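Removed from the display is one protein chain of the complex; every other protein chain stays in position.
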Amino acid sequence: MRIRIEKRFDSPRWMDWGLPLIALLLAFGAGALLLAALGVSPLKAYAEMIRGALGDGYGLSETVVKAIPLALCGQAVALAFTMLVWNIGAEGQLVVGALAATAAVRFLPSENFLVMVTLMTAASALAGGLWGALAGWLKAKWSVNEIITTLMMNYIAILGLEYLVYGPWRDPTSLGFPLTPIFHEVARLPQFFGTRIHAGLFLALLTALLLRVVLRWSRWGYEIRVIGQNARAAAYAGMATSRHIVLVLFISGAVAGLAGMGEVAGLQGRLQPGFSVGYGFTAIIVAWLARLNPFAILAVSFLMGALLVGGDTLQVVMRLPLSSVQVLQGLILFFVLGGEFFRNYRLHFLKREGDA
Amino acid sequence: MDLLVPILAAAVRSGTPILYATLGEIITEKSGVMNLGIEGVMLVGALTGFGVTYHSASPWLGLAVAFGVGAALCAIHAFLCVTLGVNQVVCGLALTMFGTGASSLVGRSLVGETIEGMRAFPLPGLSEIPLLGPVLFNQDAMVYLSFGLVFLLWFFLLHTRPGLKLRAVGESPIAAAAAGISVPTVRWMATLFGGGLAALGGAYLSVVNSHMWVEQMTSGRGWIAVALVIFGIWHPLRSALGAYLFGGVGALQLRVQAAGTSIPAPLLLMLPYVLTVVVLTGISIRKGKGILLGAPAALGLPFHREDRD
Partner (left out) sequence: MTTASPLVDLRGITKTFLGVAANDSVDFDVRAGEVHALLGENGAGKSTLMNVLCGLYRPDEGRIFLSGEEVHFRTPRDAIAAGIDMVHQHFMLIPVQTVWENMILGQEDFGFILSKSAICRRIDELAGQYGLHVDPEAPVWQLSIGEQQRVAILRMLFREARVLVLDEPTAVLTPQEARQLFSTLRRMREEGHGVIFISHKLDEVAEISDRVTILRKGRKVGTVKTSGVGPEELAEMMIGSRVVPAVNKRAGGAGEAVFQARNISVLNDKDLQALHGLSLELRRGEILGLAGVDGNGQTELCEALVGLRPLVEGSLAFDGREMTGAPVRDFLSRDVRYIPADRRGTGLVPTMNLRENYALRHYWRDAFRKGPFMNWEAIAGQTGRIVERFDVVTPSLGVPVRMLSGGNLQKLMLARELDGDPRVVIAMQPTWGLDVGATAFVRERLLDVREKGAAILLVSEDLEELLALSDRLAVIHKGRIMGLLDDPRLATEEMLGLMMAGKPLASFGEGA
């Protein structure tokens, strides 16, 4: 018997949700093997994760808290990926957004809540946007590989953050800890239901809705999709690809920047290093798992949020490092990618004469 | 002179791990496979090299096992990208996530331990040459090995039959297949070998350079290696220069810091990353002026022999 691989035009509908689901299960299965090899009971670990992330109101609310930046960054990278621009820099754009929001609080203080929030929002979106657009401009002008530039700019942004919180922006009363002073009350996003869920949630929902409408119905969204699916055809249609690259990376960066603002103004109330646990990278999984669909991204970020909260629980209860979550993330992505193969190809099992 | 020699020698030393990773990525990419998992593979290599050396007290064993584990890890990439033909960019990112996570998960117990590592081994005669001697020939064996590897790979790519095959597969897999070459086999081997070298680069960091294991100790060197492949236009000799340039910046920054400058450390640490962006931009501007580059034409594209569009 031999296996023949055959390309196919369209995949059954169940695969849209079925394949990611199977991929998740397989990833957790593979993760279990790894944990068992390290002498940790995978059943216990997974039970703790589920309990921690979804078991009670607090866990659920924390899951939503983590899902907020994931959803925003997920939309950010998904928009770029739609155009086949590889923005791997959501993490850096998020950090720069947080820096800008902090700068707004520091240098443009206002007594008015609305004014302050508007300033923070604008500053973070603008900064994240410009951070992304710089890579976009380099790509548009000289086709500089954006994977490398956006990645390098992550490191630069994070080191910039360290420079500021260890240096000029450090709270003089922090006893040497690298923290900025706590934000004034008007510079805090409201939190709800007595949990840490903050107004960033609305930003995430709004962004999803907006991107859905823009991508599906607007002329600009149509252009983005054409460029992503066939760049030559886009030129043939007279679409200005380079301008779109800069603009898409600006918007992508701006959305990630908003996530950064949400973290400092909605959650932490101050700027400190390590405030992002790699949301910008996890967002890549979110986007891919959701197949770049803005609404699916919301659902998937909840799932990935649960994974992160579960990871926190593991750290506390089972003394496993947070990196176990990264292992799971990598595995999930592996299996999701493997699943795509079955979307595009069909396997035929052929019997050859004489094999019987 | 007194200042220059130690800095140049340090440049070679800190460039070496990047060089190994870059050479590996050149081989992988020449076959048409882009592996963005280098950063994760280097970390796994660093941990493996350190762990094995720690338990066996043999740095050579540590390095060899690191090579093997790196290659094995890249079998995932090869299977997904070569056999199944999935998106290579995303798969590489997944490999980096997995490698980063797995190395710090598995390496918990080794944090804080130290090993003997590898000593410098001045080459008799050669190390006496003024300037060049202390810079190039008063190093450890892995540095000498990397010198050899640069020339070996250059020769392999341009003047041997398997090297020709490798280039053909990366340029036009369909033409290579029609000439009777098994594209998947070549790409698998190139991916495994490239992964092995990347892991060796990581192991050099822990076993030879720092004698300890620290989480995420590669701090982006894997990504710099990916950029250096472009900088070196897929040519081993040029990439070596690039690796030492970046090593030099790293070494310089450490010295400036040690000399007690008023420039804050994070700003100095930014240097290599800023330099990567600047250098890459410079290269791309020249590419725009029509210089033919060595980029394999089929880089990043999956290949199935019986696909018809």
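Which chain is which? They are A and B, in the order written, and residues in each are numbered from 1.
In this text, a residue touches a chain if its C-beta (ideal position, glycine included) is under 8 Å from a C-beta of that chain, and two chains touch if they have at least 3 such contacts.
Everything numeric here is computed off the predicted structure, so don't read it as measured data.
Checked against the hidden chain, the listed residues B:152, B:175, B:237 or B:263 yield one contact partner: B:175.
Of B:13, B:77, B:165 or B:221, it is B:165 that touches the chain left out of the display.
Contact with the undisplayed chain is limited, among A:233, A:316 or A:347, to A:233. By the touch criterion stated above, the residues of subunit A touching the omitted chain are 4, 6-10, 217-220, 222, 225-226, 229-230, 232-233, 235-238, 240, 350. The missing chain lies against subunit B, touching residues 159-162, 164-165, 167-168, 171-172, 174-182, 290, 292, 297, 305-306, 308-309.
The rule we apply is simple: only the chains that are shown with their structure count from here on.
Per the touch definition, subunit B reaches subunit A in the complex via residues 36, 40, 76, 80, 84-87, 89-91, 93-106, 108, 215, 219-220, 223, 226-227, 230, 264, 266-267, 269-270, 273-274, 276-277, 280-281, 284-285, 287-288, 304, 306-308. Here subunit A touches subunit B in the complex through residues 5-7, 34, 38, 86, 88, 138, 142-145, 147-149, 151-153, 155-156, 159-160, 162-163, 166-167, 281, 284-285, 288, 320-321, 323-331, 333-334, 337-338, 340-341, going by the rule given at the top.
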